[in-house]
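So the structure is just underneath, and the comments pick up after that.
Omission of a single protein chain aside, the complex is shown with its protein chains in their original locations.
By written order: A and B. Residues from 1 in each chain.
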Amino acid sequence: MTRVRVLLSLAAVAVGVGLWFALTAPPDALQGEYARLLGIHPPSMWVAFIAFGVTAFGSIMWLVKKTERWDRLAAASVEVGVIFTAIGLFTGMVWGQAVWGTAWDWQDPRLMSTAVMFFVYLGYIALRNAIDDPAIRARRSAILGTIAVVQVPLVYFSVNLFRTLHQTQSIRPDGSTMPREMSLAMLVNMGAFLILYVALMAARIEVAKDEAAAAPESTLAGEAVRPPRLSEVEDV
Amino acid sequence: MTLSSVKPILSFQSAGVSLGGRPILRAVELAVGPGEAVGIAGPNGSGKTTLVRAAATLVSIDQGSLSVLGSDTGAPDLTAVRRSIGLIGHQPASIPELTLFENLDHIARLGGFDRSRVTRALEVVGLGEAAGRKVEVCSFGMKRRLEIAHLLLARPRLLLLDEAASGLDDAARDLIGALVDSVLARDGGCLVVSHDRGQLETLTDRVLTLAHGTLKAAQ
Partner (left out) sequence: MTFWRQALEIARVDLTVESRVGNTIRITLPFAVVALMVFPLALGLQLGVVSATGLGVFWAIGILFGMQVALRQSASDTRERRDLQALLGVDPAARFVGRLFSGGLLMVGFLLTMLVAMAVLFDPDIPQGGWPVLVLSTLLVAIGLTELGTLAGEITTGLSHRTVLASLIVAPLALPLVIGASQSVEALQRDTGILAWILLLIASDLALAVAGVALARPLEKATR
């Protein structure tokens, strides 16, 4: 658990630094103070995309190797990815309410596809919770995890493929469309959220390992059932 | 004091039961005295389960009379009588999502039994080490043992067993026998229903046959 504690402490510091950058960046002429949410919203979604990509990778590796650690990796990554997606959706809605005048635009492909992706991965978590047998759970989750990742590029490129209220990518290979301070805040938070992702993953995987260790797999199930004590029936 | 002057634990007198408009039992005559175990054999569909459920006051009779532990089953409130009845039916009544311990503890709370005896009851039936296991992953035999543990806590005066030993290993069958003996030792009565005549002859004092919905008690 020491490694997890170190990672979590590092993540706390990194997120603190990232938030400082976001809060000290100058307000935007049009968006005002709400522009600071751009230091959090895109990084959280990028980390969510990475998380779901890791899930797909872990799922494929499980299907090939059938070892527990790939299943743990895939499952932990979905849980953390869902958290980051929720942060992204929430901060996006707060920003949208302030800047667009609406928290939710039904006609926006980026918003709708992100929401669909969120629910699909919630379904992944519900599926895992519904299955007790580890092997069946791993197989079905791996199949879903492999298929569901198709949504990630669809969500990411939806702003390029369709006309949307949501802006296109701000940071591109040819430079940024935002002021330097905001781009810096975004990149610092990206790094901070990546560290947080790794820390949360490590913690979640440790918990999963402890849960697996607690299950008495080394003992035969039937050995826990003893012969009855017939002479003590009267004394209960 | 003659046998006939002792009040029976269970007494069917010309009792009839219909379910879904169809007669299942007719003119049943049966008395189970204190310290007596009676076996009922019969083919599938002969009404054995209905007889057991009527004795448990879970099904009402349409004709004749039925007295359980001295009370007429037509009385409005049978709560006190029911608390003295122990029943093992076809299917276990446990809650799959709870552990063996939690199930028995829940029963103890609802039934007002001494909860400090729950662990001991599980140990006596051989489920002490499996107490933390959820029922949904337990075998049928384990669920049966849980039911027996319940009855060890409840100490019923009337024990009703409906195919209770089906699907059990030898150790669990011996446990059923010990349960019957403990009820009889307290001057309770047992009604054991099974299609396995050999099992009935081991467990009970006399075996009767239910056929065509009718059962005549031997004197």
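The working rule: a contact is a pair of C-beta atoms (placed from the backbone, for glycine too) under 8 Å apart; a residue touches a chain by one contact, two chains touch by 3 or more.
Bear in mind that the values here come from a model prediction, so they are computed numbers and not experimental data.
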Chain not shown: contacting residue from B:6, B:27 or B:98: B:98
From A:4, A:86, A:99 or A:115, residue that would touch the chain that is not displayed: A:115
From A:9, A:107 or A:160, residue that would touch the chain that is not displayed: A:107
Sole contact to the chain not displayed, among B:82, B:117, B:155 or B:195: B:82
Contact set of chain A toward the excluded chain (per top definition): 93, 102-104, 106-107, 112, 115, 119, 122-123, 125-126, 129
Contact set of chain B toward the excluded chain (per top definition): 53, 56, 58-60, 79-80, 82-83, 85-87, 89-93, 95, 97-98, 102, 106-107, 109-112
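Everything below uses one rule, namely that only the chains that are shown with their structure count from here on.
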Footprint of chain A on chain B - complex, ascending: 117, 120-121, 123-130, 133, 136-137, 141-142, 145, 149, 152-153, 171-172, 174-175, 178-179, 181-182, 185
Of chain A, residues touching chain B in the complex: 132, 221, 223-230, 232-236
